[in-house]
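Note that one protein chain of the assembly has been removed; the remaining protein chains are unaltered in position.
Each chain carries a letter (A, B and C) given by its place in the written order, and its residues are counted from 1.
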């Protein structure tokens, strides 16, 4: 709902006076640009926006956006975001932070903000590594990852951020890639528009400690085979020649070729339904190299009221029922007695 | 693998000298009895078993089992359990604790122990309430729950413990009910036998602060309609007359009547496949009153190595490659020089 | 002496005897309703005009198996015709509902004290449950008979008989035994049963819509009262006259309630909204229970997933412009440490309530202690000072809750409000304050930038208070970022400049010290100089004050003083300390305030340190002080 009284803002209005301090070539730059571009399209005043982060390279984000901002402590951004919304539901609150921050130390707050459906936007800059602490493996690093803390390879099965979000009943779940600027902008705008918790995973390249982690999904030569774009109501198609697709097999999906000579038609393919949580889980499980990885909006549920709205509704209701609280009456409530002079 | 050298143990061998201090009528008693009955069947020595818990009524569990035990701090039992297994993979480690402990403050450790597939058993005593702190709502309490801290009803959408476990890639997921002693014993034994993290949710009645929370699923009159028993490879059937079932509809399940005159046969029903993670998610989502709730083993994956085994394998491998570490050599490693008398 | 019903029926005339004060304790199983019984006796005595002071003592178990010693629940109240400060060292009269309660409590009764016992529960089976040796019945123990006036009453039977035709089930009827017992005690101390009748009607008939439950409870109460009168168990009946309290309107209040009311008042006085975020923990949970009922005051309560989330939400709520509070107990403070450190760096106002309980670790959660002081002072990485205030009694919680916000806002610094289980659960009469007389709390959120030529300067300080401005989201032109990295003064930008770092460290400390200018000086009871100063803080106020009175009555030159402001200390503290030959600091810890005092003032203060999960007995304090004086 663009408000006509709003000033027309540009990306540069959201650019703070602080020098950006990421490494040259870091994927975070692209996301910063995307955010600065998306913000003017939300019909929100600058002063009503708050960016929140934890600690990490990605978590430096708020310093670079000229809105209100909180660079907090490691892993706790969702708890701060919840506090902001409890206090002032009219704020537009964004969490932008890293995979270690959001999913290692911060996993619990992430899960709880999602299940409470607090109306905020989460952007996960997933570089599958700890950047700021100089290159230990993160919970999204693949099994066997050799890093400073795992010279023989990591032995933790990685977290699947999307599956976890589905399991936490997040009401908007999407995925994009740092260098696919156009897609990133579109998906981010959808995330921003969602009422409730939105979660956007962005494949982000850490140029220094985990360069090329996402090459399979970002390189021109491979990306048509390794990723596919989701569109609500549309069949799931991929491949350089757009001749492969996904088809239901029980509750799961299988890769098939379709079109002439294959015996499979487009109609046989699974069609995306953003509102189906079971499908969302199934999609979240598709992973390279066995499957192409879905990009775009995986799940969307606009039907649930947000936590902070319910909280404020209760306050309104209480006032309606009992009248605005009378402090004097409150203090004098219950059994009282009077001691007078004589005694 | 029962070891013939093992003494034959009985339930009472696992009974410590401590008085059980739960409220009369608490559902925890039944689970305690079940655990004491299951333990002798595992072919393990008493001294190799450790019970771990956080804080809460349920978390008093370890005191009552005559094995090694750790009553720890609120929410952290999974982290302790991981430490035990890292240190000594041969221990048989059990976590028994409450919904607040495991899923509110402890959600992150729960998620991480599951995704790491540490070989331990988790029993969640889910009473949908904070017992020990006298009756505040918990993360599994239903929306609108009126408690001491939510006089107008809670406004948090509840966590679905099973969905969260599926989303965390837990490798064994099951559910049972405190008063269904027989089922509880059977499922618990399966959980105990699993190699990797097993998660067993038990519907448990808090007689004092949330009595009858599970009545729909526990009462003779209703339970055939509100729950159903899963069996691997078997169709999903329920109802007092065993004439209802679940059938696939896309990736989801729907309730149908089957048998004579319905046009639906048993073969049309969905058959349970314990090894299908997508199905596990779909099953975890079935909830009263719209669906009957699944009981028994929802998911099982025996193919993944446990965290602690991989850790110890790396140690073995390192020793194989480099030989057992030589301390003198280690200290004298790298560039050294000698200062002698004259200087 | 054992007074039997038979003996009583010999019809000696009942005398009346006046007492200055009486401490009575109700003890029984957790399921026996002792807290409610004690609470009712307290309210009635308060309404009658006595000064009162209470001490509830819960078990950690919710409802341990009936009859076990660890399931015993107690409630002690002292009521008096004079000004009192403690629930009493020694119990003058005790109501005992079962053997386990007898076993665990009898030692606290004064020699010759009255012990009213529900003899029906003194069965073999129950003796076994609480671990009495086989064949032993404590009521038949001559030692006890010699030490106390034991009055066995078949309460279970009498209650059942009196409610036999109520049509209610045995379970409901048996639940009325406590009211029967209360009736006896009301008769014995000549109290009116009316307030309790009203309470029962209100609670059961009106709120819970169970008039039949109200009815049987009232009937049991009356039966007990009449039983006291007719059975003439007691040769005397005791009267405790109303106390000469300060003129005004009173109510009975617990520390938790007073804290909640104080916070709501502070917010009202500042024109602010309260946001409370917390995670349940004994004994702090009461605060969210009280505040969540005040939604019509705009109060928002957020039950977070853990203590860390609660402090973080609190910081964010403060950033957003609310009067933000989080409350917990010791283990929760530990978890909040990192967050409190950040709040201090952010320089935002908020109140962190610590209702101390007996530690360490999980400790004894339902018992009290004062051992979080140093955790609150120092339990954060690096130099992270915060404001600390400590209420000294249940009713003082109201004022100190307001003070906490007043100071926090003035210095733009978090304030820890250091209470304890004893204060939070205890109750006393509260002289209702004149709301208009409470100073408003002035808040100014800037609306225009302090730097028209560049970005807003979030750390440009007020030269007097050194506080930074509190600009809140929603205000155009004041967009700024806060963070936990060291920041340049004035601009608030990230800074690694060595001199700036040192300057910021010092400024953050100095801001707090400057509050000493506006906090009231420490007042002393007793001689302004002399032999001994008993210096305390927190929940020991009652016992220290009473001990001081007693010592002065004995002719000693002993003064007492109680610190309600701990960081910063009142300005005159050094001066006060130097006016006494010996400074003694009694604390329910191993000497935490003492450490601060010794370091700061180089005064060789001596500690009296008990760590038993409960407050001091006044007499112990008197004895220990005398022992130190005679060294």
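Here is the rule we go by: a residue touches a chain if its C-beta (ideal position, glycine included) is under 8 Å from a C-beta of that chain, and two chains touch if they have at least 3 such contacts.
None of these values were measured; they are calculated from a predicted model.
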Contact partners of the omitted chain among those displayed are A, B, C
From C:168, C:509, C:525 or C:579, the answer for touching the chain not displayed is C:509
Missing-chain contact, candidates A:75, A:158 or A:294, resolves to A:75
Option touching the unshown chain, where A:98, A:131 or A:292 are the choices:
A:131
Mind listing the chain B residues that contact the chain we can't see here?
16-18, 45-52, 55, 62-63, 66-73, 76, 78-84, 86-88, 90-91, 108-109, 112, 311-312, 314-315, 317-319, 321-325, 327-328, 330-341, 343
Touching the unshown chain, chain A contributes residues 19-24, 55, 57, 73-75, 104-105, 107, 130-134, 136-137, 139, 148-152, 154, 156, 208-209
Even though one chain is hidden, which residues of chain C still touch it in the full complex?
59-60, 70, 329-331, 333-335, 337-338, 341-342, 344-345, 358-365, 367, 369, 371-372, 374-375, 377-384, 483-486, 496, 498-499, 501-502, 505-506, 509, 589-590, 594-595, 598-599, 602, 604, 610-614
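Just so it is clear, only the chains that are shown with their structure count from here on.
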Distance between the CA centroids of chain A and chain B (whole Å) is 29
Give the residues of chain A that touch two or more other chains, as numbers and ranges in rising order.
108, 112, 311, 314, 317-318
List, in ascending order, every residue of chain C touching at least 2 other chains.
295, 305-306
